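As you look at this complex, bear in mind that one protein chain is not there, while each of the others sits in place.
For reference, chains read A, B and C in written order, and residue numbers begin at 1 within each chain.
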Amino acid sequence: MGGCAFDVSDKPHEACGVVAVRSKKDAASYIYYALRALQHRGQEASGIAVYSGGLKVKKGLGLVSDVLNTEEISKLESKVGIGHTYYSIKVSKPENVQPQFLKTGVGDIAIGHNGIIVNSGILVSKLKNEGKHFILESEEEAIIMMLSEQIRNTNDIPKSIKAVCKELIGSYAFVLLIDDRVFAIRDPYGIRPLCLGKMKDGKGFVAASESVALDVLGADFVRDIMPGEAVELTEDGFKSINIGASINRAHCFFEWVYFARADSVLDGMSVYEARKRIGWRLAKEAPAVADVVVPIPDSGRAHAYGYALGSGIKMNEGLMKNRYIHRTFIMPSQDAREISVREKMNPVKAVVEGKRVVIVDDSIVRGTTMKRIVKMLKEDGHATEVHVRIGSPPLIAPCYLGIDMTDRDQFIADNRTVEDIRKEIDADSLAYISKEGLVEALNIEKENLCMGCVSGEYPVNIPGERRRFQQTLEGFT
Amino acid sequence: MGGCAFDVSDKPHEACGVVAVRSKKDAASYIYYALRALQHRGQEASGIAVYSGGLKVKKGLGLVSDVLNTEEISKLESKVGIGHTYYSIKVSKPENVQPQFLKTGVGDIAIGHNGIIVNSGILVSKLKNEGKHFILESEEEAIIMMLSEQIRNTNDIPKSIKAVCKELIGSYAFVLLIDDRVFAIRDPYGIRPLCLGKMKDGKGFVAASESVALDVLGADFVRDIMPGEAVELTEDGFKSINIGASINRAHCFFEWVYFARADSVLDGMSVYEARKRIGWRLAKEAPAVADVVVPIPDSGRAHAYGYALGSGIKMNEGLMKNRYIHRTFIMPSQDAREISVREKMNPVKAVVEGKRVVIVDDSIVRGTTMKRIVKMLKEDGHATEVHVRIGSPPLIAPCYLGIDMTDRDQFIADNRTVEDIRKEIDADSLAYISKEGLVEALNIEKENLCMGCVSGEYPVNIPGERRRFQQTLEGFT
Amino acid sequence: MGGCAFDVSDKPHEACGVVAVRSKKDAASYIYYALRALQHRGQEASGIAVYSGGLKVKKGLGLVSDVLNTEEISKLESKVGIGHTYYSIKVSKPENVQPQFLKTGVGDIAIGHNGIIVNSGILVSKLKNEGKHFILESEEEAIIMMLSEQIRNTNDIPKSIKAVCKELIGSYAFVLLIDDRVFAIRDPYGIRPLCLGKMKDGKGFVAASESVALDVLGADFVRDIMPGEAVELTEDGFKSINIGASINRAHCFFEWVYFARADSVLDGMSVYEARKRIGWRLAKEAPAVADVVVPIPDSGRAHAYGYALGSGIKMNEGLMKNRYIHRTFIMPSQDAREISVREKMNPVKAVVEGKRVVIVDDSIVRGTTMKRIVKMLKEDGHATEVHVRIGSPPLIAPCYLGIDMTDRDQFIADNRTVEDIRKEIDADSLAYISKEGLVEALNIEKENLCMGCVSGEYPVNIPGERRRFQQTLEGFT
Partner (left out) sequence: MGGCAFDVSDKPHEACGVVAVRSKKDAASYIYYALRALQHRGQEASGIAVYSGGLKVKKGLGLVSDVLNTEEISKLESKVGIGHTYYSIKVSKPENVQPQFLKTGVGDIAIGHNGIIVNSGILVSKLKNEGKHFILESEEEAIIMMLSEQIRNTNDIPKSIKAVCKELIGSYAFVLLIDDRVFAIRDPYGIRPLCLGKMKDGKGFVAASESVALDVLGADFVRDIMPGEAVELTEDGFKSINIGASINRAHCFFEWVYFARADSVLDGMSVYEARKRIGWRLAKEAPAVADVVVPIPDSGRAHAYGYALGSGIKMNEGLMKNRYIHRTFIMPSQDAREISVREKMNPVKAVVEGKRVVIVDDSIVRGTTMKRIVKMLKEDGHATEVHVRIGSPPLIAPCYLGIDMTDRDQFIADNRTVEDIRKEIDADSLAYISKEGLVEALNIEKENLCMGCVSGEYPVNIPGERRRFQQTLEGFT
């Protein structure tokens, strides 16, 4: 199944980034900058599609700056376009990279997608039976085909978008280019983030996965796109189309906890602030008698700062990260594994030696890295105690909606108590934030969050899994 | 002239990294790991030389992990070798990359060098007149030739090293491989750092530019190599050779302030601790009435923490760095320059909005980046005031001893008062730490530091520049 | 317009190569070998499509051996597949490379095409209006769509192939893979060549553009595919489908004169033999008083041999080709152009000095190279006279059916007499073979040849051009 599917590694929390731009000129350049600001949401592949006389697509495997030739980009005369950054081990061929596009009788259609359509297999089969032909059999091809069929029948793009979205089950933040018209669309639950910005001096309008993409363009944040809303970026601003929202939202809590950049604001909540609040709450829920709070760089920094504020214990940088280590080299001798973790992270002895240390991170997946860090702090850093505090509840269930944590048995928390895990990672104490604490810290009602990976209950119908509660979609008439 | 010469950019403080290893086996692999830990001291080129039956050299332009094939490295049967990481725009050809080597009548000699030999031009000319021939006319070739000539005459390697070092004027931390013997050598002033480590379980011995290279190998720190000391790594440990130290040392203060990794300990002083103390002292020297201390990531983080401690103002991460931006893309329109700085750094509004902000960094070279950050904090982050605090005195003079800051007119502090600079960068206040404060924070006597770049006085004789004070070398008999 | 369109250079006669294989095993490897044998028909791009559990496609820009990874190829378990070599400046993106494919409700369909569909623009428009969507808007996509639609309606592949071919105007030799069924199809005029082979020891069956592809597999030549015939390669042999032949054939005479490999046999006539006969006939039509016959290597060698036989003048290698010159380097001085031609070809003085020389080549397009060769033979080789003999009639009209000679004004023979051309290239005499002579040499009736590029009359309806004579298609009922 297509969309943005991800590999599960020890820190696998990756997602796609999307952007749509309408501007007076240089749309391609704006998209380029915005994609670089969203690079953390996908480093595997990058692409851009603009309308410049006709549809022009540039895409490939790799980082934005490796894939897109800036000379080409800056020469593309364009007022409208979309961009995408992608992460997936399933992307092995250049043609899989997004934006995907098709040239149809109703225009050239390109799409960029963050999320996963759960029923895409059924949709592809149905379309093939109706005589449609695919290259990738991807969700995105299916959506473009359904859309072009609708437009052919109705000659009304907004109506067509609405009709197609009614068929989709899953999470999605789409950016959509139909000839020289551009849309940004968010699923009825608002699972993946998507927001709107306005560039200064009438330069134009932008929609993007996160507000940092607006910041880099010097664009003012206008508002989040609502769950179940499609927005067309026009010459004068935004035109809103109601595609039918759920009564309850289902924002992915992991966006705040790990995915999004700390300097983004999602659905009204600053990511940095959210992490700080989580840390603060964690300090109250699970205090520790300790001398210093040490963040796991860089993922745990804001949580740690919050923990320090909440606990009154000073925070200090007791672990240094080597930013040059991308691949691990395994030496042909027994101490390789130990060197391997030391390469990426090193304790600052001046900070931790002889100290009782609290380390704070956003989450634990397999636990192997955390185990090595605890050991390293004690053996190399001479910390006397190491207490572990985690800014999310234990991960126990797969994500089917944009984060590939598909196998339950990869989670260290699968069928283990917190005490079991503490022993496994050899910490002096271990605590996760409670679900209630998390919800409170995010300041969003539990009913409006997707917490599938920590609860096993999902906002949409996933075969074989429990549904959160029965959703009624309003506006779907 | 050769050695490690560097390009001056807005943040040009780069230097080479060296490592020497003697181990029971797998020396090449240990060197590889150590070089990756020293990658911050040079990303332009990397190389390794080991004795494996004979001299084997692998080197090239690029990062350690790009240049060195780990399969080759792990197959190299070796007990002894050296490694080098390099930064310089002058390195344009693979043959310039270090280690450099020559095959001589007294053995195969390879050398890696961190520092600059001021009189290398004279030495090369002299050697050419004596019938020696060069490929690069580099400092390193000259040193190997002088060394082989001495060994031929005396048949005594330690005596030869001492004789050659007496001829050299400048800064140097050498690693030297003569067939299967390996040495680490530090100049009489100890300008560049160099330390010794002992691997656990009798695995072997290591010398390296910084202690982080020891940490990654799980090696215990033994001691710093003394100024004017050459150390041979032997099967049983270390053999010390006195090559003649200066009465006073001249440790480069910039190693603590910017160069070295925060988790290193140099000449007895933790880099992280030093930066924290500088920040603390700066808070006392130049307090600010403000709401939040914001570090410039990542260079100013420890200084900022110290400033927060010293001032009692809370530190908070108000600037986020985009780690994917390596090259800048300039769009063909007027707002490109502004986007360019926003790409690299973005304010966290939740932290700085409506606040009086103190930003702390290690140094200012040209000042252009600092100016843009101040502007961005005010315009995008809505900070009400921005106060700038700098962890080093104003840079006013070139470095001839390992950091390429060669043109005075590139310094914003050249012939400008602090008030001039404050206006230029549009800060509400600006303060640098005083020289006295810096010395006190480092806890090293002024007489034992090289502060050429902030004082214009140098520990060695530089044509056309003032000498710090007359040095007498002891042990040079 | 798509298909195999070609750049016009001084020797632009290039075409595509296609191959289809059904074997007991290792189909992919057989296709690989066959493609290398057909590499002369296209060096720009290469691709392979096999059925191995499902459709597997490997393709890219470059030579077969650069594009296709032999390790991958040899691991592809396959009994059936197709291959393609491509030449065109219009191929700029990997996705344009053939075989092209689509996954449809009636199966995965891949196609490789040699030839040009003249009405493809109309077909694409029509399909888009019917709700079909394209990525490339290519002939091949259109054909696959039409085919899948037919199969969906009729559930009869042979009938569907026939129905689709009735819609096509132009030249084609197709290889077609529909899931695990494989077909080779030739247009009603037999414009492009296509033949059938049987591998020894029951290993399998093959169809290919030229018999050399059979030779390399050690396959016995069975027969040419007939104009208007589609052949399915089955486990037991071949199943023939009549798709409707023209009463008259229209074999491209240029295949024998230049395109095809000299060791191929096309439609019953050995290419080498054809060239020799052309040369022999040319000697009778246009004798020369001369001392030596010199071939232009390698294109004129067989023609020259025939000329020598026909004239009784000895042939000798008086021009040597430098096989390492692929790109021309223009020096920044006046004699660059002369050096440039000398780089590629050099006279053997021992052969031509003081001699009256006849040079023989297959054709002249722009004439610039021929002019330089004449000059070189006289000035550098000291030939006393140079007589030029050409194995085809003067090229005066574009080819729309597989060779890109699209602009009349690029032909030196456009609106020029033979005497004009002789003066232009500065030869002592010049003669082309007559159309009658050519027809006789090929031993194929004039009515069964396409001689559009030398007559301006085409076998199919080309807008704005004369049609050869009114064709009636038989079997089209």
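Methods note: contacts are C-beta pairs under 8 Å (C-beta built on N, C-alpha and C of every residue); 3 or more make two chains touch, one makes a residue touch a chain.
Just so it is clear, the model here is predicted, and its values are computed rather than measured.
A.B. asks: Determine which of the presented chains are touched by the chain that is not presented, and list them.
C.D. replies: Listed by label, the shown chains it touches are B, C.
A.B. asks: In the full complex, which of B:Y86, B:F101 or B:Y307 touches the chain missing from this view?
C.D. replies: Checking each option in B:Y86, B:F101 or B:Y307, the one touching the absent chain turns out to be B:F101.
A.B. asks: In the full complex, which of C:L194, C:M226, C:A302 or C:L377 touches the chain missing from this view?
C.D. replies: Answer from the full complex: C:A302 touches the omitted chain.
A.B. asks: Among C:K25, C:R223 or C:K284, choose the residue that contacts the chain missing from this document, as touch is defined above.
C.D. replies: For the chain that is not drawn, the touching residue is C:K25.
A.B. asks: Specify the residue from the set C:R22, C:H113, C:K162 or C:R261 that touches the hidden chain.
C.D. replies: C:R261
A.B. asks: Looking at the full complex, which residue from B:A27, B:I48, B:L76 or B:M145 touches the chain that isn't shown here?
C.D. replies: Reading the full complex, the residue touching the unseen chain is B:M145.
A.B. asks: In the complete complex, the non-displayed chain touches which residues of chain B?
C.D. replies: 94-95, 101-105, 109, 128-135, 137, 144-145, 148-149, 152
A.B. asks: Extract the touching residues of chain C with respect to the undisplayed chain.
C.D. replies: Residues of chain C in touch with the missing chain: 25-26, 29-30, 32-33, 36-37, 39-40, 43, 63-65, 70, 73-74, 203, 212, 215-218, 261-263, 265, 270, 272-273, 301-302, 305, 314, 316-317, 320, 322-327, 329, 331-333, 335, 338-339, 342-343, 346-351, 380.
Note that only the chains that are shown with their structure count from here on.
A.B. asks: Could you label the chain A-chain B interface same or different, taking same to mean over half of its residue numbers are used by both chains?
C.D. replies: same
A.B. asks: Using each chain's Cα centroid, which is most distant from the centroid of chain C?
C.D. replies: Farthest from chain C by mean C-alpha position: B.
A.B. asks: Find the geometric centre of each of chain B and chain C from their Cα atoms only, then give the gap between the two centres in Å, rounded to an integer.
C.D. replies: About 63 Å separates the centre of chain B from that of chain C.
A.B. asks: Roughly how far is chain A from chain C, centre to centre by C-alpha average, rounded to an integer in Å?
C.D. replies: It comes to 52 Å between the two C-alpha centres.
A.B. asks: Measuring from the mean C-alpha position of chain A to the mean C-alpha position of chain B, what distance in angstrom results?
C.D. replies: The separation of the two C-alpha centroids amounts to 38 Å.
A.B. asks: Two or more other chains touching the same residue: where does that happen in chain C?
C.D. replies: There are none in chain C.
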